[in-house]
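Shown here: the complex without one of its protein chains, the others still in place.
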Amino acid sequence: MEENAPMIATNGGYIVTRIDGREASELRPVRITKHIQQGPQGSVLIEMGKTKVLCAATVEDHVPPFLRGTGTGWLHAEYALLPSATAVRTPREAARGKQSGRTQEIQRLIGRSLRAVTDTAALGERTIILDCDVIQADGGTRTAAITGSFVALTLACETFYKPDRPFPVKDFLAAVSVGLAQDGTPILDLCYEEDSHAAVDMNVVMTGAGQFVEIQGTGEGRPFTRLEHDALLALAGSGIDSLISYQKDVLGNFLDWRVGRIK
Amino acid sequence: MEENAPMIATNGGYIVTRIDGREASELRPVRITKHIQQGPQGSVLIEMGKTKVLCAATVEDHVPPFLRGTGTGWLHAEYALLPSATAVRTPREAARGKQSGRTQEIQRLIGRSLRAVTDTAALGERTIILDCDVIQADGGTRTAAITGSFVALTLACETFYKPDRPFPVKDFLAAVSVGLAQDGTPILDLCYEEDSHAAVDMNVVMTGAGQFVEIQGTGEGRPFTRLEHDALLALAGSGIDSLISYQKDVLGNFLDWRVGRIK
Amino acid sequence: MEENAPMIATNGGYIVTRIDGREASELRPVRITKHIQQGPQGSVLIEMGKTKVLCAATVEDHVPPFLRGTGTGWLHAEYALLPSATAVRTPREAARGKQSGRTQEIQRLIGRSLRAVTDTAALGERTIILDCDVIQADGGTRTAAITGSFVALTLACETFYKPDRPFPVKDFLAAVSVGLAQDGTPILDLCYEEDSHAAVDMNVVMTGAGQFVEIQGTGEGRPFTRLEHDALLALAGSGIDSLISYQKDVLGNFLDWRVGRIK
Amino acid sequence: MEENAPMIATNGGYIVTRIDGREASELRPVRITKHIQQGPQGSVLIEMGKTKVLCAATVEDHVPPFLRGTGTGWLHAEYALLPSATAVRTPREAARGKQSGRTQEIQRLIGRSLRAVTDTAALGERTIILDCDVIQADGGTRTAAITGSFVALTLACETFYKPDRPFPVKDFLAAVSVGLAQDGTPILDLCYEEDSHAAVDMNVVMTGAGQFVEIQGTGEGRPFTRLEHDALLALAGSGIDSLISYQKDVLGNFLDWRVGRIK
Amino acid sequence: MEENAPMIATNGGYIVTRIDGREASELRPVRITKHIQQGPQGSVLIEMGKTKVLCAATVEDHVPPFLRGTGTGWLHAEYALLPSATAVRTPREAARGKQSGRTQEIQRLIGRSLRAVTDTAALGERTIILDCDVIQADGGTRTAAITGSFVALTLACETFYKPDRPFPVKDFLAAVSVGLAQDGTPILDLCYEEDSHAAVDMNVVMTGAGQFVEIQGTGEGRPFTRLEHDALLALAGSGIDSLISYQKDVLGNFLDWRVGRIK
Partner (left out) sequence: MEENAPMIATNGGYIVTRIDGREASELRPVRITKHIQQGPQGSVLIEMGKTKVLCAATVEDHVPPFLRGTGTGWLHAEYALLPSATAVRTPREAARGKQSGRTQEIQRLIGRSLRAVTDTAALGERTIILDCDVIQADGGTRTAAITGSFVALTLACETFYKPDRPFPVKDFLAAVSVGLAQDGTPILDLCYEEDSHAAVDMNVVMTGAGQFVEIQGTGEGRPFTRLEHDALLALAGSGIDSLISYQKDVLGNFLDWRVGRIK
């Protein structure tokens, strides 16, 4: 473990050989393409390496029964893999008649994360549905879905925003996976191959203010120490900084300026 | 009705004002992009105007129980709309726990159509699954799915083809919708807006040899005459000719030459 | 194929040996028995040879939510095989927890066909449910269900009809199957044995005015030519003529006269 | 209550006015028609007044996994109401995606009752499925289903019976409903109208030897006394005697003689 | 059978060797512990030997749609086995996605039995849900559930009872199983081992007034005679007397006095 210690401190100073040639602290190439569909109020295609997720934000002018008459809105997410998105075909959930536990866990995570930066009072009595459909899966689909959905959500809110109210999106939000390779090296933004061999896997969701919204760390292969945990959080933080910086470019000055506007 | 009579005879000689400026006998712009995904053995994105369908052909090395030991293969199709594909969001079938009757009807049509040009003995004991996932729906998704799936299927068969056996794809296959507008004009390749106002709607699937594989005509708004029926079939035939010609371009000489090879 | 050509022209002049001794253009013996059940407003048992379908039309005094307050009615159909209706027992769909794709496709076809001759405004805010339960299946259950449902529907409409309004049934409607035998002979009203060996299978639904409501032709065994297609349509037309003539006998003058009455 | 006391003792000596003019201890007209379907090995239509149930016995040459290799057979029953069988239409269970508790309770009762007179060792490794589909429901469908299934089962066993083994049906079996009317009168074979007003309802299944296989008595409207209970059992016994006598007529000497044959 | 004859007459005078050393007419040790949970208005743990059932009565201030505005309440029961309650683990019904026929039959029995002693008008527009969850199953879970639910129901009714109205519970109610051992001995309150070998099995539900609410007798192994039936009913009656006496102790004078109060 000795040789990893410096890297933990410097967050990627050492060059590690990863399957795709990246450094340990390097994100895969990221691209967010806006307005990919006509129907939804906001939609983007987010690509992180070979992982491609279509994120669509639909605005509906009603809320679930428990919110009727409260003036408050709601937001939830749905997630699916296209059967053809994976290396080995994934059976279609609609044909099997139910969503897997994995699917439900992921869509609950996406919804919860986006709600953390949404001012539901500012939504008014609207429901926003975030549909995250994975076109190609190469690891990190849930974190890509969160990062992309943030942009789709912001685009969608712009369609009904009236300047005399707070903008419904309170802060930037992005997510990334980090993990410990078999040899203990902390690595950023794992592809599928890395993920399936990782000793420890962690998904982190953070705001533009640098605070945590979700931390989900799992010692799949073995338990992990506090020192390892701290290294993973640091690595995630640097990755999320880059992603939020890119989100701002994608949204452009006009919308970047909206996020977090109280009035 | 008088003024349509000549057009029925000449199949589109008159210029009709359609919602998107096309002539009555004109297809929307078609584009087929190959190798859109990494997992499936064959995959394409087919675009017909704003309708976009991802067609993936997965090859699995086993067959359903009733074919085990027969040396014969199988092929079936699955179809879905992304919830965000439509102007008004479509509820997710996996969340509702079952596929609609419409979905099942369409995927049965796609599978049946492609089986008509598949030599299942030449497949060997393999199953081919055609996943047709609609990214954006603007009318004609089932016919686009058939036209695109044909290309995906051919690409997939190439991956396991051995030259001493017949190629499993026996002939070209494409599909198109035709219909009668409210005023009785036969029109080709209806977009959603046209489809929802059509008096009569027909989907036609034909082979490279110009024969019929499926004809499904429905008088949704009113019954239709034999003369109208004949005009629709003629219009469909010309559209399918163009589509098969384009499929040959997309596959290129090498694969074009394979289709229908006995040995 | 030469010897079939005249038959195509004359629609049944040649004697073909069919499994049950019929000529190629001959229907099986048809019988429609009215008022077979006490509960539904209209009910019949239709027998076409050994195929027996119980068709019941229930009138309910409400409509689906999307029609409330419009003054317009609705009609839909449900279809099932009794498990004991087939030569080899068919597993019960209620026990399996879902309707098969075949069942859903058939009940959509029946509903769509009957709606084509129903004046939903004349129904008022009523829903008519057509239950088609197959007691014995020997081919052609969906077409028998349509032909029988037409009579059940007319009987049911009579129960609430007020003479100062249009009668809700606008025209007669019947359906029949046609197909191409292995040797290319076009045959009418296929029994199960013929159907399972047919090269091409077509279901045709037509009105009393001789127009088409549905054409569903499938080249299960091989694609089919335009000439074959025309022969099939002609054969279907003659079969449907006979069926509608019989429906008129069954309904009797009084109700025959109602169908299509504007006021 | 005074005036009923003698009748309880004498089991129907008094004439009571019932909705259909029957005496308290009188069965409705019963008719069993054999060989109603072609597919199943045994099938009958049983009519008790307006209640009509189609009972089919299918023989399959395999058994559930827990019996494989034991040489022993199995028997189970399935039950359904056609949606059109009732005065007010019953929603279709296949469309709702599950069988109701009532349906499951009834089919468990039918299966258990018939197994009580079946020698499963004599069946060999065969499964018999009894499909009981109610064509018209006017009370007593479960008891009619048992009485009719007995005949269907016997017909089915004859199809594979070899004279050197015991016949798989060990004794006759029939069922009937009895109940207490609002005024406390015990009545036999309740129609729907009587059943829905009865204070107490009881279904009784008995053998040809006059022994009980099932007694299910329910005080829906009020609890019942031991004296009332005894009157109901006596009434049921006389009804079942008549039904078994009729079953023997229906089966004829040849099969009557088979039932209970050890060799 | 000779030696059993006297016992049938005297209902337990002879000492029979049972698996747990009880006499034939002896109940297992019974214990009802009140207020076992905080959430429900009434809750008890009932133990009959090793059988342990948690019975909870929840009061909800609304009724099903068909009772709205009638001033009348409703009561229904739900039943489940914990997967770990049985000697061999029982698969979880929620994971399988449906309740078994056995579960539905039992919960219908429990609900029907308790409704027989409930004055639904006195409930007002409230629904009482009885949840019977079996913690450990050793035979007789449905009868224990009824006996325990009665106490939970009474506790729950006390929480909303106003002295100027009738108390909603009209009479005491308990249930017990009886059966015939292989040798024909009638035995009371069968444990699982006895139940799985019994020739005849009967569940009896009776009121404090000694009347029957439900009798469900099944000749699983063989049919049974009227004499055997009478012996079983007598045995059940004595067992239920003891159980109701114990229920009164458990409820205490104050609530015992409530049951059946008209005003």
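The first chain written gets the first letter, and so on, giving A, B, C, D and E; residue counts start at 1 in each chain.
To be clear about the criterion, contacts are C-beta pairs under 8 Å (C-beta built on N, C-alpha and C of every residue); 3 or more make two chains touch, one makes a residue touch a chain.
From a predicted model like this one, the values you see are computed outputs, not experimental measurements.
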Task: For the chain that is not shown, enumerate the shown chains it touches in the whole assembly.
output: A, E
- prompt: Out of E:Glu26, E:Glu47, E:Glu105 or E:Asp131, which is the one that touches the chain we can't see?
  reply: E:Asp131
- line: Per the whole complex, from E:Lys34, E:Lys50, E:Arg115 or E:Arg222 the residue touching the absent chain is E:Lys50
Residue ranges of subunit A at the interface with the undisplayed chain: 98, 101-102, 104-105, 107-108, 112, 116, 171, 202, 206-207, 209, 211-220, 222-226, 229, 233
Message: Give me the subunit E residues in contact with the hidden chain, please.
response: 37-40, 43, 50, 54, 56, 58, 60, 78, 80, 82-89, 92-95, 97-99, 103, 129, 131, 133, 135-136, 138
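In the analysis below, only the chains that are shown with their structure count from here on.
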- prompt: Both subunit A and subunit B are touched by which chains?
  reply: none
Copy pair subunit B, subunit C: interface residue numbering same or different (half cut): same
- line: Taking each chain's centre as the mean of its CA atoms, subunit B sits from subunit D at a distance in Å of 53
Field: Where subunit E touches two or more other chains, by residue
entry: 98
Message: Please classify the inter-chain touch graph. Allowed labels: line, ring, star, complete, other.
response: line
Each pair of chains that touches, named by its two labels: A-B, B-C, C-D, D-E
